[in-house]
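For this depiction, one protein chain was excluded, whereas all remaining protein chains were kept in their positions.
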Amino acid sequence: MRFFSDNAAAAHPNVLEAIAAVNRVDTAYDGDEWSQRLDGAFSDLFGSQVRAFWVTTGTAANCLALAALCPPYRAILCHRDAHIEVDEAGAPGFFTGGAKLVLLEGPGAKITPDAVSDACEAIRDDVHQVQPAALSITNATEYGLVYRAAEVAALGDVAKRRGLAFHMDGARIANAVASTGESLADATWRAGVDAMSFGFVKNGGLNAECLILFRPELADEIAVRRKRAGHLLSKGRYLAAQILAMLENGLWLDNARAANAAAQQLAKAAPQRLIYPVEANEVFLKVSGDEEEQLRRQGFDFYEWGPGQIRFVTSWDQRAEDVEKLASAIASL
Amino acid sequence: MRFFSDNAAAAHPNVLEAIAAVNRVDTAYDGDEWSQRLDGAFSDLFGSQVRAFWVTTGTAANCLALAALCPPYRAILCHRDAHIEVDEAGAPGFFTGGAKLVLLEGPGAKITPDAVSDACEAIRDDVHQVQPAALSITNATEYGLVYRAAEVAALGDVAKRRGLAFHMDGARIANAVASTGESLADATWRAGVDAMSFGFVKNGGLNAECLILFRPELADEIAVRRKRAGHLLSKGRYLAAQILAMLENGLWLDNARAANAAAQQLAKAAPQRLIYPVEANEVFLKVSGDEEEQLRRQGFDFYEWGPGQIRFVTSWDQRAEDVEKLASAIASL
Amino acid sequence: MRFFSDNAAAAHPNVLEAIAAVNRVDTAYDGDEWSQRLDGAFSDLFGSQVRAFWVTTGTAANCLALAALCPPYRAILCHRDAHIEVDEAGAPGFFTGGAKLVLLEGPGAKITPDAVSDACEAIRDDVHQVQPAALSITNATEYGLVYRAAEVAALGDVAKRRGLAFHMDGARIANAVASTGESLADATWRAGVDAMSFGFVKNGGLNAECLILFRPELADEIAVRRKRAGHLLSKGRYLAAQILAMLENGLWLDNARAANAAAQQLAKAAPQRLIYPVEANEVFLKVSGDEEEQLRRQGFDFYEWGPGQIRFVTSWDQRAEDVEKLASAIASL
Partner (left out) sequence: MRFFSDNAAAAHPNVLEAIAAVNRVDTAYDGDEWSQRLDGAFSDLFGSQVRAFWVTTGTAANCLALAALCPPYRAILCHRDAHIEVDEAGAPGFFTGGAKLVLLEGPGAKITPDAVSDACEAIRDDVHQVQPAALSITNATEYGLVYRAAEVAALGDVAKRRGLAFHMDGARIANAVASTGESLADATWRAGVDAMSFGFVKNGGLNAECLILFRPELADEIAVRRKRAGHLLSKGRYLAAQILAMLENGLWLDNARAANAAAQQLAKAAPQRLIYPVEANEVFLKVSGDEEEQLRRQGFDFYEWGPGQIRFVTSWDQRAEDVEKLASAIASL
């Protein structure tokens, strides 16, 4: 029973069907009708004119955006535990041409406006120190915490005051929105976000992610950077179709709700063991080595997150009986 | 009737089936069994120990390899019409960190050993001039010509003598091998090739290409570079499965043979109009503006390659009646 | 008797004196009064508000400017024989983060407006091909030809129409201006030049060159890029003082006139042997192997420029008797 990562989940049947449905001769790259439909689909979703670019990984979506938002000689503020710092093999350095990540602290990988201000203040304003150009947050965070729209807006304010572009890693934006019930617009562009990755693969997609630009004037640069980085697929329709299937009838939200609900079920089984409040689809628990062993013996697969800590990630397709079994097992520890 | 690009073709049904067949929870990234099977499958195919890395574009496959073969401060020799020079948006510069492309001449985008030697001789051996580190050829070339194994070996010899690594852009390697009937091993590693892209997408794949390393000691670096460039997909099994399906029972060769045969049919319709001999799946014809117009009016879709020149590319799934119609139309011009 | 390179010449005594005169404790980097005086001195010289940055090499001056004028994913048009292409070890690729040089043809390393237009026309306007962002010319050229102000202006016009920034490698701008007698302003910013390197080292300086920005809004970026590239010296006053000494009383022009006059003397000795008209301080001659040998035996030191071609470069400090001897020797061949 897999609670290891939402990266490991299957693709939703609708996604596979959508791929099959576009399997015919068509225009190459992103000239096909499905790729051409993305801007409109996301503009509707966000209630604002946006530009949308399919790519195949969150790393590509994040780092293409960061390259457009931060010149090589400046810095991106992010959390010490941010995916771009910890789990992308230095991709921000590669895509930006050497920009620096300045690491902020904060529980649960959440950044506060004060942390941003303090970091900016600590940088002498001269040519010797790398000046900040962008702020990047992850929503939901790497520890499954969620920024509410007002929190994003407060960060957007400080970014604006400090002259920072504002990027969101939305690998789990669906789980975040499903969690707060707030409007997607409020949690993103209305809060000052300039560009974001919109994650689908962890949420039922197969291999299509999306880069969303709320500043359409960056679109030409992004289009070139995507090609230059080898991320302009020649048969793009198979990515576009996946994304359109995920957007159709709110499948992206339904899937996220399912994953979140499973996480809640686990959280309720042992509230006293929770390391962080469970707000999306990740559950971090304190356990002893014996307890961990006990869970593994019962056939549960999960990540050891450090001494005495384990992580469960729930997916859109987690089987109800597996979740129940795990919840019981946790409760019985 | 589309003769525009093999990039526009559909994916082969076996490829779609293979994707569906791996649609289940599994290990993320390339830890799944299908990804793990690639090294063995290609080692069998090549008759030598190789390392194989799925990626989603030929640009990624080519430029990851070039980055491992050429340091930022040296140069790659390639043809003036090479895809890496003309159609990858400067990706070699991006992936290598600024290495230079030195452009060679030669009819039909083919490079001769003499052209390589001459280019090397023209570079003063000092720190002021960029010294060459690699040679890159495309087989079949951008004009549909094919290097025979002996020709590749002659280039491999000169590369070795000059201390150059040897890269092959194999976006249409299947068409090349199908054309010559020679052994894949003879045309690649036995001829001195160090790394190559092995194209599937133009040949019936959906979105999986492969980077093949004949020098396994580069594998660790390539693995990191792939991740860092955003090309390590989290659900890699859907790429690996496509490739395995293409290799199974020689589907890759069958598809290439079909495409080549269609090109031959067109070539025979108007041998006097051919700009290059037709050796793979591309046909370049001399036509007048009127003749071009005439073909378009009959519903044929193709590329205008410059004044008085048009290009047809045939695909694995080209319908027999379409090919026949086009052949007749060309013959009747 | 050295006619090998103006790079090999001595520094002018005034330059050494200026260095000695600032040898005291002072503010570090470019905070000292001499560095602070540069903007004003060059603004006076050019008759326009400019920003001036000392560096120690022409390569640094050229490539810092190019990095500010051309993003990593675009291209710089320059002559096939341009110093930035041929003799800077790929520095443009390093400083820009991988931008491409597109090479133009033209006798004597001179570029015409038509060559620029043709190069632009040859680039398909899509994301697959690298789009041009800048034009770079060298004045005087690598073959000692000089662009007159009207020629620069014509290039400036085409650059503007094509949306290209305009850079001038002015390693020998002094020789060019001394040659035409035209106004420095007319030959640079009034002709549309955005940024240039202003050479001093070949013309009597010790190790100070200058980067001039006619678009002051780029100054902050250049300041950071200079530091980041290790070109912000901690004791900048020794560079600034050199430059101020070269500007004082037109020493830079006097030196250039002296070098040019020596070249004219050589040119007149054998007009029939000239490969290019002699307009600055370089003389290219056709000679046989025997003749070359004859000159060397008489103690002349020069560069063999290819089969049957030799190059003499005259310097500000070339001794009159050496020039005379060489002129006679050439005449007697």
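By written order: A, B and C. Residues from 1 in each chain.
Just so it is clear, contacts are C-beta pairs under 8 Å (C-beta built on N, C-alpha and C of every residue); 3 or more make two chains touch, one makes a residue touch a chain.
These numbers come from a predicted model, not from an experiment.
Undergrad: Please provide the labels of all shown chains that the missing chain touches.
TA: Result for the missing chain's touching partners among shown chains: A, B, C.
Undergrad: Which one, A:Phe4, A:Phe42, A:Tyr73 or A:Tyr143, makes contact with the chain that was left out?
TA: Per the contact definition at the top, the residue touching the missing chain is A:Tyr73.
Undergrad: Decide which residue listed in A:Asp87, A:Glu105 or A:Glu248 touches the omitted chain of the complex.
TA: Counting the whole complex, the residue in contact with the absent chain is A:Asp87.
Undergrad: Touching the absent chain in the whole complex: find that residue among C:Ala68, C:Leu206, C:Ile275 or C:Ile310.
TA: C:Leu206
Undergrad: From the list C:Thr57, C:Gln131 or C:Asn281, pick the residue that touches the absent chain.
TA: Of the listed residues, the one touching the omitted chain is C:Thr57.
Undergrad: Which residues does subunit C use to touch the chain missing from this display?
TA: Interface with the chain not displayed, on the subunit C side: 2, 4-5, 7-11, 16, 19-20, 23-29, 55-61, 63-64, 88-91, 94-95, 201-202, 206-207, 224, 227-235, 238-239, 315, 317.
Undergrad: Which positions on subunit B touch the chain that was left off?
TA: Interface residues of subunit B facing the absent chain: 71-73, 97-98, 127-128, 131, 221, 223-228, 232.
Undergrad: Name every residue on subunit A in touch with the hidden partner chain.
TA: Residues of subunit A in contact with the hidden chain: 72-75, 86-90, 93-94, 96-101, 127-130.
One rule holds in what follows: only the chains that are shown with their structure count from here on.
Undergrad: Quick check for you: compute each chain's CA centroid and the global CA centroid, then name the chain with the smallest gap between them.
TA: Chain B is the most central one.
Undergrad: Based on mean C-alpha positions, I'd like to know which chain lies farthest from subunit A.
TA: Of all the other chains, the one whose centre lies farthest from subunit A is C.
Undergrad: Round to the nearest whole Å and give the separation of the Cα centres of subunit A and subunit B.
TA: Between these chains, centre-to-centre, one finds 34 Å.
Undergrad: How many angstrom between the C-alpha centroids of subunit C and subunit B?
TA: Roughly 42 Å separates the two chain centres.
Undergrad: Enumerate the residues of subunit A that touch no fewer than two other chains.
TA: 224, 227-228, 232
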